[in-house]
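Before I ask anything, let me first share the structure, which is written out below as structure tokens.
Each chain you see keeps its place in the complex, though not every chain is here.
Chains: A and B, in written order; residue numbering restarts at 1 for each.
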Amino acid sequence: MENPTIHKSAIIYDGAHIGKNVSIGPFTIVHKNVVIRDNTTIGSHCELGISSADPTHDGPLIFADNTLIRSHSIFYAGSSFGPGLTTGHRVTVRERTVAGQNLQIGTMCDIQGHCNIGDFVRFHSNVHIGQKSKIADFVWIFPYVVLTNDPTPPSTLLKGVTIEKFAAIATMSVILPGVTVGEGALVGALSSVTRNVKANTLVTGTPAKEVGPTSAIKLKDGSDNSAYPWRRHFHRGYDQAIVRQWIEEFKTSTKNES
Amino acid sequence: MENPTIHKSAIIYDGAHIGKNVSIGPFTIVHKNVVIRDNTTIGSHCELGISSADPTHDGPLIFADNTLIRSHSIFYAGSSFGPGLTTGHRVTVRERTVAGQNLQIGTMCDIQGHCNIGDFVRFHSNVHIGQKSKIADFVWIFPYVVLTNDPTPPSTLLKGVTIEKFAAIATMSVILPGVTVGEGALVGALSSVTRNVKANTLVTGTPAKEVGPTSAIKLKDGSDNSAYPWRRHFHRGYDQAIVRQWIEEFKTSTKNES
């Protein structure tokens, strides 16, 4: 029996697992080693489950419930994603990427594989995540940022970048190999980050220098409110339980301050 | 009757308007809310008229006469373009983009929607136009430039960038939120523009600093001629009426100078 939500031009190889309430767009290819759980939408012109050059990296490609993959996207075999993955168009995700729930990957992002990505991470458009990157929960990475990994290119020694919780990396910044960007830190646009960044600290420039605590940055809404930690005021797209916890956290901290 | 210039593998949904002398390439999808006027070529592997996540942004996607959209391009519903639109490959244009005539969008450009774009604007490859950008007539933006919009990322407050007439932004520059680049200004390559740029002024660096008037920049052709305003010498791709007006303008200005 044909599945009416799988377009007739899509190519689904035997062995692929297609859950309930899954739609697959025209001209999309799903290879045999792909597991697509329920309530998922795959756009047109995608290819899911490509074998990597090194067959030891193959294995299932697993999408959990409530995934949305937009058109022209490419995922290799051997990666897994928690529920709620949402992508833009033309993303590339290589093998051995393990990500938590509710990851958002913007249009034209290139995730090179062998990465660990936490929960509720957001990559805006055209972000490049080098191999061996470790990205904690609630991180934001903005357009054209590159996380590098080779300290002396080209070499065989790869030192991945670590981005800790709640950190935000602004547009067109490069994080040099082995660098850790601390919890809640902010990297300004077009910065080259050559050293570790302390928690809750703003760095900018090439090479990036410490400017001060992120708490000193005001929202540009005419108020005197601090823009960081951003989770105090920015809640779009997060689960209600998480938002309640953040609201509670800052209630408490305000009490402590007074 | 089949239209011989629409490839048999293309998917054209009922309700799409296809004008006269329109060709549509293989594996391209045209949704119902798309209006394609006459003398237009759509390449292969495109998807035109995608609904955005917010259905209030839907509405027709309108291409005027003499449009050329190259392969693998994606346009959302709810935008409109004047005649003579030409794109490279794999462009993405989101909803609520309104553009004048003769827009050129290079390969892999990403126009995020909610933008106003004038006449005869040129985006070279891989330009990222953030939401709420306003781009006047005759602007040039070169590869890997990003127009940003969020002054304290992430936040809900978006301040778009404004680029005024005849301005040129060179490769890999970032224009910070809310900044205005003045008429005829030039932003040098790999600059981070944090403040408004005066008309006919060159800025470079991170953060960008004023270098001087653009008129002091010589053409690198061995002559002593100034390279700016560029419309004095660069006429490729503009209507003859416009070019005649520019020639007249500089005739007059030379007279005034002497």
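Here is the rule we go by: a contact is a pair of C-beta atoms (placed from the backbone, for glycine too) under 8 Å apart; a residue touches a chain by one contact, two chains touch by 3 or more.
Note that the coordinates shown come from a computational prediction; the quantities given were computed from them, not determined experimentally.
K.L.:
Quick one: how many copies does the complete complex have, if 2 are shown in place?
P.N.:
In total, this homomeric complex is made of 3 copies.
By definition in this document, only the chains that are shown with their structure count from here on.
K.L.:
Quick check: how many Å separate the C-alpha centres of chain A and chain B?
P.N.:
The answer is 28 Å.
K.L.:
In their shared complex, at which residues does chain A touch chain B?
P.N.:
Residue list for chain A touching chain B: 9, 26-27, 43-45, 71-72, 88-90, 107-108, 122, 125-126, 140, 142-144, 168, 170-172, 186, 189-190, 205-206, 217-221, 227-228, 230, 233-234, 236.
K.L.:
Mind listing the chain B positions that touch chain A in their complex?
P.N.:
It is residues 9, 11, 27, 29, 45, 47, 50, 72, 74, 90, 92, 108, 110, 112, 126, 128, 144, 146, 148, 151-157, 159, 172, 174, 176-178, 190, 192, 206 of chain B that touch chain A.
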